[in-house]
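Below is one structure, written out as structure tokens, with a few remarks after it.
Only one protein chain is missing; all other protein chains are in place.
Showing chain A:
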Amino acid sequence: MDASEENNVKAVRRSKEEKKLLRKQIKASHTLLKHEGIHTTPQLTRSLVVANGGLGNSVSREELSAALKEMGEVESLLMPPHKPYAFVTYRCEESALKAYTHLNGQKLQCGESSVMLYLAYVNSVTYEEEASVPLPEGLVLLEDFVSPEEEALLLAAVDWSSTNEDVTAQKALKHRRVKHYGFEFRYDNNNVDKDKPLPAGIPAECLPVLERCLRNGQINVMPDQLTVNQYESGQGIPPHVDTHSAFEDTILSLSLGAKTVMEFRHPDGRVVAVVLPGRSLLVMKSESRYLWTHGITPRKFDMVPACEQQSPDHVTPEPGTCSNLTLSKRGTRTSFTFRKIRPEPCRCAFPSACDSQGAPSTLSPSTPSPPALPCCHADAARLEEEYVHRVYDAIASHFSSTRHSPWPRVCHFLSSLPPGSVLADVGCGNGKYLGVNSEMIAVGCDRSSALVQICAERGFHAFVSDALNVPLRTASCDACISIAVIHHFSTEERRLAAMRELVRLLKPGGHALIYVWAFEQEYNKQRSKYLKDHNKEHNGKENLTKNTSEDRREPHGKSAIQNSGHLEEGYEPVGKVTDGKLSVHTNRTAFNTQDLLVPWHLKEGKKPGEEESGDGVKRNKRKEKSKKVLTNQTRIDSNPGLSPGFDASMSPGLRLDTDDATHSPGSKPSPSGTTQTSSSHLKSESESHLTAVFHRYYHVFHQGELEQLCSQVGGVKVQSSYHDQGNWCVILEKD
């Protein structure tokens, strides 16, 4: 038989060396099979094991079957799930011999790749069938619920373009697209705003389907809320229970487009995987709606039972389709989930999962809402404790590793000090500047003991203290520096106090250098490195931003272009804080507001993060060829799980890159609970392991704001002021 045309196995002429290699490989294959308890025999039998031809090798039933059938009548083909082999039994030994002769050591084309098959005779084929698993209580799957025409109509009824920027962001970030009708389901609190119905109700195109459901008795009341989810291959939704208090009992989910596998999980550990074919309706009631979680693992292939449609003529159908599995490549699936808003609290029989009856969120610990700007010292101190101090202590070593290059203009200031000058570096961090000028007597202090520890390790003089109260004598320093410190104080009063303290330390005629992060990241048409690297990074790469805005309603930043070369007298505070709450910034984009939380992705593991922007030294010290990862996975406020921007179950190989900027993102550790959430959800199989996101508070300064603050101090004058790589800077001279 000419093997080369009709089937997908290519016969290859082999040299002596190749034959030798093949023998070795075959032997190895037999050894492996033995480990699996499969005993091969050199004797001709009707059954063969096909090593490398298994579901575990991503070989589909159809492809393998086609190749095997060429050799003769196949009595049965067994493909145990997840295994790297399959068993074929032919009607007669002759066919088995043919298969062995023609297929052993040959390549099988599977989709875009190929595998080398190794065949051997086996005396018996043993495989335990899994008992068929019942569906969760209350769950009903109705196949062919809509016709192909109806399906097309429904899909056409969704206008994706009319949604807001969220959709674009979702798309760019490769997360499922979501659209709501009737009422908006909010992912920040996993609930519905019942008092604010959306302008668009359930589209008219859905009515025939819903009426059908009413007639059939699947529902008793017309739903008034619709969520459309569109999943591309590789997208999913983490396991969850639809909020009890938001919706009534019955939930209808219509699957359009490609089929998928939805997994139901019971609190006792039982898992049931349910195939949802296209055009099927899933009805969730009672226990399946209230107690079991449901989710779709982000995958590109699902293992599904093989259907009988293509069974060879003489094959006896296997009892129970579970034993015949094949791989099903995912396509785009759109689900229409219809729900009825629940006006009253839920009084179901499943209090353990019921938010009306006191249960916590079914997802990881819910987190408090973002903080508001403080109005008094106590609040400010608390905010700074949470969003500055605890963060730095937690990220200290990682932070330090990204802070190794002193900024040139700061170095210039330091180097121009006369030898023997006493310098205080208030907010010295990892001591970056303490060693710049070896002729000076430098002492540093920082609020973070972890960072001061690093200073000590480097042999610098440093102690732990607050910048508002520095334990150095008045007029004891020839110079002071405060680099990227004052912007961490959350009220103007405290920023002023920090400045006053700095001035207090100075001897008459002494100089202070202050750097704070600028609101205006673009200056004189020059984009700061902080912004520049954003563009560099996303040229040709999948992800637009390394850290998406946690608040999905926050518009993406537009840069504020400032052209003036000279300073303005006053400044106007721009960017009011929405709802009085602090918003989280998207790294490497322009700022929207002055008061914000900036994310930092803590990476534990060998590789240091990037250098901060503004460093004179070459930027990127990362060696990893990383895929820029979907950082919004780390989005943790409230219940992140369900938002389109979050995927809890990550595919392997994904890793969070530390994002760094002038001031790298920071994270908020427990007790707010966020990092626990994110840490527990984020896994990676590469060297950098569990990661977490921290949020650091910043008040970014407007042009002129720093000078204005100085003018309130008294006893000093501004000697010079400038913009340096995304920072506003002043040099003060004490009278």
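A few points about this structure:
We take it that contacts are C-beta pairs under 8 Å (C-beta built on N, C-alpha and C of every residue); 3 or more make two chains touch, one makes a residue touch a chain; residues count from 1.
What we mean here is this: contacts and distances are computed from a predicted model.
Of the candidates "Cleavage and polyadenylation specificity factor subunit 2", "Calcium and integrin binding 1", "G protein subunit beta 5" or "Multifunctional methyltransferase subunit TRM112-like protein", the chain left out of this view carries the UniProt protein name "Multifunctional methyltransferase subunit TRM112-like protein".
Among A:Val50, A:Leu226, A:Val470 or A:Met499, the one in contact with the hidden chain is A:Val470. Of the candidate positions A:Ala381, A:Ala692 or A:Val730, contact with the unshown chain belongs to A:Ala381. Touching residues on chain A toward the chain that is not drawn are 378, 381, 419-420, 422, 438-439, 441, 443, 445, 447, 449, 452-453, 456, 461-466, 468-473, 476.
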